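Every protein chain except one is present and positioned as in the full complex.
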Amino acid sequence: MSVDLAATLVVAIPLLSAGVLLLLGRRSDGFGHWLGVAASAASCVLSVLLLLSLLGSPAEDRSVGVHLFSWIPAGELSVDAGFLVDPLSVTFLILITFVGTLIHVYAVAYMEHDDDRRRFFAYLNLFVAAMLILVLADSYALLFVGWEGVGLASYLLIGFWNQRTDYAVAAKKAFVMNRVGDMGLLIGMGALFATVGSVEFDEVFAAVPGLSEGWLTAIGLALLLGACGKSAQFPLQAWLGDAMAGPTPVSALIHAATMVTAGVYLIVRSGPIFEAAPTAQLVVAVVGAVTLLFGAIVGCAKDDIKKALAASTMSQIGYMMLAAGLGPIGYAFAIFHLFTHGFFKAGMFLGAGSVMHGMNDEVNMRGFGGLSRYMRVTWITFGLGWLAILGIPPFSGFWSKDKIIEAAFVGEGWQPWVLGGAALIGAGITAFYMSRLFFMTFHGEPRFNDGKNDQPGPEQHPHESPALMTVPMIVLALGSAALGGVLMVGESFFHWLEPVTGHVEHHEPVVPVPVLIAATLVLVALGVFLAWRQYWAARVPVTAPAGSVLTRAARRDLYQDVVNEAVFARPGTHLVRTMTYADTAVVDGAVNGLGAGAVGWGERLRKVQNGFVRSYGALMAVGVVLVLVAVLATRI
Amino acid sequence: MFVAPHIEWAALTPVLILLGAAVIGVLVEAFVPRASRRLVQLALSALAVAGALVAVTWRWTVVQSSGPRELVAGALREDGPALLAQAVLLVLSLLALLVIADRSRGEDGFAPTAAAVPGSEYEDQARRAGLAQTEVFPLTMFAVTGMLVFPAAADLLTMFIALEVLSLPLYLLAGLARYRRLLSQEASLKYFLLGAFSSAFFLMGLALLYGYAGSVRLDELAVAVPAMAGMDGLLLAGSALVIVGLLFKVGAVPFHAWTPDVYQGAPTSVTGFMAACTKVAAFAALLRFVYVVTPGLTWDLAPFLWTVAILTMVVGTVLAIVQTDMKRTLAYSSVAHAGFLLLGVIALDERGIGGVIFYLLAYGLATVGSFGLVSLVRTKDADGNVTSEAGHLSEWAGLGRRSPVLAVSFALFLLSFAGIPLTAGFTGKFAVFSAAVAGGAWPLVVVAVLASAAAAFFYVRIIVLMFFTEPPVAEDGSSTTVVRTEGLTAVAVVVCAVGTVLLGVVPSAILAITAQASKFLL
Amino acid sequence: MTGLTISAGEGVLFWILAPLMVLGALSLLFARRTVHIAVSIAGVMVGLAVMYIANEATFLGVAQVVVYTGAVMMLFVFVIMLVGVDSTESLTETLRGQRWLAALSALGLAILLGAVVTRAVLPEPVGLAAANADSNPVAVARLVFSDFVFAFELTGALLITAAVGALSLTHRVRLGIKVDQRTLAEAKLKRYGAGGDATLVVNRPGPGVYARHNSADMPAVDAAGNPVEESITTVLRVRGQERELPSAEELADAGHPYGSPAVEAPTGTQAKEIDA
Partner (left out) sequence: MSLVNYLVLAGILFAIGSAAVLVRRNSIVAFMGVELMLNAANLTLVTFARMHGDLSGQVIAFFVMVVAAAEVVIGLAIIVSIFRTRGSASLDDASLLKS
């Protein structure tokens, strides 16, 4: 099968499937979900074929352009629709279709009791198709199509359970924030049009050397704004937490493994622009560093298991951004971390879904505890993901995150110390909050009414999920455990990406590598220890309604908590509070302010439209006089 | 001595067909029995518009081979932009005509007889007797005739008369809504008074230009523009006033104030017709005037046109955000779109012409389609009587679950308005904005991109409302319902939806045609 | 090219007409009664017609009188009659700032238009002597039917639209059977026969009949001394122009029995007996 056909089909199949499911409507309720799975699986098979065909050709030929059709022929500024099949896009293809297919399978069981399961699969297929267009596009214009497509699909999926108003609000918030980012992308495209006269990757990159640094910086910052919106990076991060309102498979696929990484993809893909614009590149790295700390700190404060995971995603993407902002030396690491993260974070989200499945959709971790007894498979698979994200050797995360920390310490002046320091500290905090999450959920005493203890609330019967759900979790867990190590054999993954990211000489960090690894592991161990002391060894207080009576023992616990809080948590709490405040007051405030400003102006302008035709006439007449004055100003 | 003018009958066929249909339509009112009038009128009008479309296509091929020329002693021009605008106009008119003719639950959207005092016993009798104001059809045909002449008018007098020919029937049609008669009549009065006011300005501009050049023919004006020293005040004031008259028709700020009120009060099907088709005609005429007469005046007119374009985009968008009525929201959105379209006019770049016409087609399809759908969503009172349209946005809540097909197509049109890729709206914006960039108007493009990003907000709000919000529970037991149509509106909506998607995904064929048309005959 | 000499007579004519016309036009802004305005504007139209003729546009001058003064302004007056001939309009402004805006824009327009024409270096007037060689109407007709023939035909569409529009807004089709005098009479008798009131059979009273109240706006008085509202035409009632009947006590106190307003009027009428 030719590359052209395969690349076309890989997008067309899920798209068609989505169309069929939406058009057939209720008639396809019986088989719709399996059609969705099959479409995704077919795409996956085709992606593997593409991968094999690229592997089979010499490294310098591993970039194939696929011309589809002439899309908008507008004179010199014409845009063609075409795909670019190269190692970078194929890497994404594999990630999207493979993880996507697993999540489809999982969703068959997860959404079983939903009347609209077919529609859910239609949207999932739509999302997969849009995401594939995004990564396969050979121009910013077509990328933008996919970009908007994933936005739309994500929006439909976040709001899928639209019976609840807050979910709909969350969906809208996500859309509006994404829209702000999209504006950046649009402006970047406009600037490219104005300067290069094209938005196709190869033409743009070929023209980069001829552009002034000012333009390139502007374009780079505009693209970064787009990336921030899509990837929930500071300062456009607020929507991701709210987006957890959607069904869990959605969170796993869109808000952990694929869509949110599109920003990283954009930055890496636009590498030539950023390399020629060091300022923009530095901003990317700083944004990444800020977000990784921000996300990690927020993660410490969340009791909602999915929101905690969302904060963690934000933080991990911060790592990728940081890497992407380091220039060629970081691109491959960014993509590597993106790839492994896609596996372990998706696995953990599925695990969270499994927990919710067994716990009547409870998401508050303070109502969990000791679940490892009830759901073995979930516990083990989640545990593997936990080890991976902590960066414990030899699990996947170790290989990818460690590389980023090392790369962050490369450079001169203040940069390596600040960026590297952020990455290092981030690793410690990550260990703390992920362990907190893990321990609160699976270890310690059950804090729900299991029929034996005296916890309030309805009786819960935690149970393991069906095989359709556990099998994808197991596969992803295997990936979490081994993928990083396998791909690191002979640094094969980096060589594979070399045609896109370029070959980079090894740079020595300002701190020796073994010291860095040791420091990282020590920080991680410290984080795990603190979490253990607080959330496993000690009893986790259930945030019960105010005025609940605490036992003596609990009071002692509380006392410990106070100490803990005074020593460790209080500064942290303040930081968290500040962050939360910044999040709600500043960012939300800015977004709302913009909206309110528009509304305020609208209200004022509206007074002109008072219903009196004479006022309209006056508006026109004054307008005419002003027009005449303006036109004749120079003549009279 | 008197020399009889040469009349190019062949080239006039589109106009003649429509004019003939309109006149025959008036005779039908007189001679055909009431029972079969509607059917005869509908068939006559639809055939006429379709026939005119065929004729325009034929003329297009002729012009392609033998080149553009002037008709009837220079009253009209037959050239690419004119024929293209006419073709777009006729396509949209045909679709709008289907919506106008449609009857849901046995009623069309018009008062049984306009002469009845609203709420009177006579009106009740007329309703029971099943009267229908079938004059709507010939009036529509007259309006389409005027619109057809407007883009081709080669002198300002023909333009002025065409303006009136298209406006007078619209003033009347705006007052014929079946429900909320009071609002409808008010819309009619406002539209008429402001329309007459603006045409007075247009006429004064015409007179000043005549004083400047001694002629009102656009080509002679264009020749005279650089020549006359000492009289450029007349030229500038005249051009500005003529442009103001045209800007009124397209609904540009500050000459837009009639738009929301008239769009809201007029029968919805007529709103769709005039929103889509008047814009095509007026923009085509504006393009001709600006591109033919004023290129030499760019420097003097630019501040005026730029300010108007920015105001139009910003005011349209901002006010659309605070609306609570569906038709008003769409009206302000149409104001904003007029602003975007002005970019293509200001661009003074050859691609601007094709871009604007493409945009008009994209916008028109979404407009006719969305107003067609608006006419189907009605209020139902506690007793189950279906009455007027559900105007308030809140009444649209939860429509996605009860009428998914309607809601999805409406969402599609909204996405096209918002300019989301793979819809016609995106391609149109792309074409117009890139022409504006090429014409050096990039600051305007920045404003336009910002405005369209903000505009997405209220389009999305409606989508959220339809799909993600529970339908409201009214205290008086009223609710929202979707009425069944005879099928004509459904046909129109489907065509609009398919067109919107096709123009977004594979626009190249149409873009190639619009690109060919980007040249005015001087 | 022959130049144009403008006669002194034309100057005198202009300076007499122009102030009058401006004055007439100003009635649009300041006169209270609609009819006065309409008549003033008709005067302005006539003034314009004279100016057209002075400007060598004989045909147009005549057409102006026929079309504007004869048709358009009469249509206006007709509609004014329809909606209330003596209704006056309060000139207090209710919209804040509207006057200022109006004054500003009107002054602006006048100044700008004036400046444009006075500052322009206009060409030497040519005059129409050559163009009007075969008389003005003939020359105009040639142009109308040659260069402007398309516009001419197009105005046909305009006139048809106007006719259709006016008809559909105002013409009512008769629904149901035609009611003539005979059917009315028969229906009345039928109701009477079915036990109705005798007053059903006779005609309703006309409006006030006597002395100073013998106008259409004063209701008739029934046998019990109460006003009969239906005796006044609907038009007056809709406009709220009917007059209130003074109460019986008031009239009696003033020595004004019903129907005889003045003391010196003949007495001993039926009304007095009723009073007694």
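In order of appearance the chains are A, B and C, and numbering begins at 1 in each one.
Just so it is clear, a residue touches a chain if its C-beta (ideal position, glycine included) is under 8 Å from a C-beta of that chain, and two chains touch if they have at least 3 such contacts.
As the structure is a computational prediction, the values presented were derived from the model and not from experiment.
Looking at the complete complex, one finds that the omitted chain is in touch with A, B, C.
Residue B:203 is the one among B:32, B:129 or B:203 that touches the chain missing from this view. Touching the missing chain, out of B:117, B:382 or B:509, is residue B:117. From the options B:252, B:319, B:336 or B:357, the residue with contact to the unseen chain in the full assembly is B:319. Against the chain not displayed here, chain C makes contact via residues 1, 4, 6, 8, 10-11, 14, 18, 21-22, 25-26, 28-29, 34, 37-38, 41, 44-45, 48, 51-52, 55-57, 59-60, 63-64, 67-68, 71-72, 75-76, 79-80, 82-83, 89, 93-95, 98-99, 101-103, 105-107, 109-110, 113-114, 117-118, 122-123, 125-128, 130-132, 136, 139-140, 143-144, 147-148, 151-152, 155, 158-159, 161-163, 165-166, 169-170, 238-239. Listed for chain A, the residues touching the missing chain in the whole complex are 606, 609-614, 617-618, 621. Residues 114-115, 117-118, 157, 160-161, 164, 168, 171-172, 175, 181-183, 185-190, 192-193, 196-197, 199-200, 203-204, 206-208, 210-211, 214-216, 260-261, 264-265, 319, 322-323, 325, 328 are the ones on chain B that touch the missing chain.
Here is the rule we go by: only the chains that are shown with their structure count from here on.
Here the chain at the heart of the structure, going by C-alpha means, is B. Here the CA centre of chain A is 74 Å from the CA centre of chain C. The multi-chain contact residues of chain C, meaning those touching 2 or more other chains, are 112, 115-116, 119. Looking at chain B, residues 233, 237 sit in touch with two or more other chains. Residues of chain B that touch chain A in their complex: 189-190, 193-194, 197-198, 201, 232-233, 236-237, 239-241, 244, 248, 254-255, 257-258, 260-261, 300-301, 303-304, 307-308, 315, 317-319, 321-322, 351, 355, 404, 420-422, 427, 430-431, 433-435, 437-438, 442, 445-446, 449-450, 453-454, 456-457, 460-461, 464, 467-470, 506-508, 511-512, 515.
Chain contact summary for the complex, chain C toward chain A: residues 95, 98, 101-102, 104-106, 108-109, 112, 115-116, 119. Of all residues in chain A, only 610, 612, 614-615, 618, 621-622, 624-625, 628-629, 632, 635-636 touch chain C in the complex they form.
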